[in-house]
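Missing here: one protein chain of the complex. Every other protein chain is in place.
What follows is chain A.
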């Protein structure tokens, strides 16, 4: 690991003030420290923001504000979250392991990097790690990588479960930086790779996430389901966060679908949602909606299974919610 300076910030404002090129913010460190050990991240300076007074989950009117340093375990165990946003509690609990969740923060979870094997191996090319060096995953191992929104430069996926639920819930990410404060609605925090895969998010250098705010939960039932070949401690092959509100007349009054494991971003399935709204809540309609969403898919040879998997998952999940 490259030698680095370490400072602990007492306030968000101080952390932002302290930021300079080569500086990285340190949350729980469950991903960043790994990347430093691998030589993938080589910050000159870490500003530890894990102990900022941002560790509260607070009710603010009909909204809930989750501080950036709230630990994943605490978020998943919060009674209000479990009662009102069960998909979020479930998503967090399906991620990583108990030990990792005890340390990992909400902001760090959002900002974790892809687990693409090439990205994590400094001896191999990767456009995300070394822009312009190439993407060997496209011809090589992309089994777990993107089928939606990928580019010729990058087929990485975002690994977070929590971010998928936040995307379905329409969460807002509160950010502070030298340019002031701003609010970024999910899924707008993350960006597609395009020809700049080195940029995971729309955050400007030095910007710091201070909170995630949840609007009132959507009406109807909600669920999170994660698919993986190992029963725990594995990233999603594909995951789904969905909420469905079926009106008294049997038509879809409201619908939220977000998908994980498919793209460089937690993927909001807007086409599927649009296809469903106002229509019947039937298996046939769910299948049509899933297929409408998956028209955008451009799978590679080894991840083509994600197309039927996602289709099945959308249909099965919505059927479960409708009943």
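Things worth noting here:
FYI, a contact is a pair of C-beta atoms (placed from the backbone, for glycine too) under 8 Å apart; a residue touches a chain by one contact, two chains touch by 3 or more; residues count from 1.
Here is the rule we use: contacts and distances are computed from a predicted model.
Its record in UniProt calls the unshown chain "Xanthine dehydrogenase YagR molybdenum-binding subunit", which is the match among "glutathione gamma-glutamylcysteinyltransferase", "Cellobiose transport system permease protein", "Beta-ketoacyl synthase-like N-terminal domain-containing protein" or "Xanthine dehydrogenase YagR molybdenum-binding subunit".
The residue from A:141, A:181 or A:195 that touches the chain not shown here is A:141. Annotation: of A:8, A:82, A:130 or A:228, A:228 touches the absent chain (contact as defined above). Per the touch definition above, the residue from A:77, A:103, A:117 or A:253 contacting the chain not shown is A:117.
Counting the whole complex, the residues of chain A in touch with the unshown chain are 1-3, 39, 115, 117, 120-121, 123-124, 136, 139-141, 143, 227-234, 237-238, 302-305, 308-309, 312-313, 316.
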